[in-house]
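Missing here: one protein chain of the complex. Every other protein chain is in place.
Right after this comes chain A.
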Amino acid sequence: MSTRSIVPFGPQHPVLPEPIHLDLVLEDEKVVEAVPSIGFVHRGLEKLVEKKDFQEYVYVAERICGICSFMHGMGYCEAVEHIMGIEIPPRAKYLRTIWCEMSRIHSHMLWLGLLADAFGFESLFMQSWRIREKILDMFEYSTGGRVIFSVNKIGGQRKDMDGDMLKQFMEVLSGIEAETKVIAKTFLGDKAVNSRLRGVGFLTKQQAHDLGAVGPFMRASGIALDNRKLGYAAYPDIDFEPVTSEIGDCYARCDVRIREIFQSIDIIRQAAAKIPEGEVAVPVKGLPDGEYMMRVEQPRGEAIYYVKANGTKFLDRVRVRTPTFANLPGMLETLKGCDFADVPILILTIDPCISCTER
């Protein structure tokens, strides 16, 4: 007869840069149930909307997360712009697209490094983060920041990229592409890495749908859904299709994210080739009145920015549904039946961002 025990996992754990706690119910070495516990560092950023006016709140939105900071700022701005009927200049849309895809490469590279670290492949971790550093340099060069960029504003962008900068970025991206191909061979082909990722943590297409999974976690289970197809920023002018896999295990999630890195490089190239000349912002007149639910495809998946305005400079409500929050039920499902030793890898493959979840 198997022995049933409860093992606390987190909130402090080597594989978790941020705090989340799970009560793992084990039968011998198999997980039969996991009960999550979050809220260790809840910051109440949504509450701050009562004290910051709708223009100032862009800076708060950016600070929801240090990895997706650009996209949080942009998602909030797009929601307010929809309410106010503001059409931002075409060049601003392309700039948003380029910075969004740089954020995606940065986030996926960070995740690859963390994954390599979790299965003990330290040199692979180092190589992933070395490549990521080049994206951060591009951010610093184009925005002045490496974590918080402050280039979004309601009505457009605060900064522009000139032709020389874009040309330089294309050269850097070619280098990143070549180097990523090298590490991708190890992530997807190395026998030791495969033994940790293949056949672990299955999530079927039906489960992904029923449990409300989003992003690469969902697409790795065969659902071709990517909110960039909704047509915000300059994505309607870009040729791309959602990256999917039919397998649904940890390997598939790694595969999807690696292919999304190459896709992001391609999107940036397309955007740089098509970016029109012109202004990067329009003046904002009046005050927002109404509500809108903006959906953005962040690196970790669908983020939703619900904004409700009342015709004054202070908003009634800002609510951000982050991708990690949506992926928690799916993660719990994948944990059922897994080996205790696979729990850290499994948690990592949803690419959890507790900072976003604890907004």
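To be clear about the criterion, contacts are C-beta pairs under 8 Å (C-beta built on N, C-alpha and C of every residue); 3 or more make two chains touch, one makes a residue touch a chain; residues count from 1.
Throughout what follows, contacts and distances are computed from a predicted model.
For the chain of the complex excluded from view, the name given in UniProt is "NADH-quinone oxidoreductase subunit C" [choices: "NADH-quinone oxidoreductase subunit C", "Glucose-1-phosphate adenylyltransferase subunit GlgD", "ABC transmembrane type-1 domain-containing protein" or "PTS mannose/fructose/sorbose transporter family subunit IID"]. One of A:K30, A:R319 or A:K336 touches the chain omitted from the figure, and that residue is A:R319. Considering A:I38, A:C100 or A:L335, the position touching the chain not shown turns out to be A:I38 (whole complex). Touching residues on chain A toward the chain that is not drawn are 35, 37-40, 42, 44, 47, 209-212, 225, 227, 229-230, 293, 295, 302, 304, 306, 308, 316-317, 319, 321, 325-326, 328-329.
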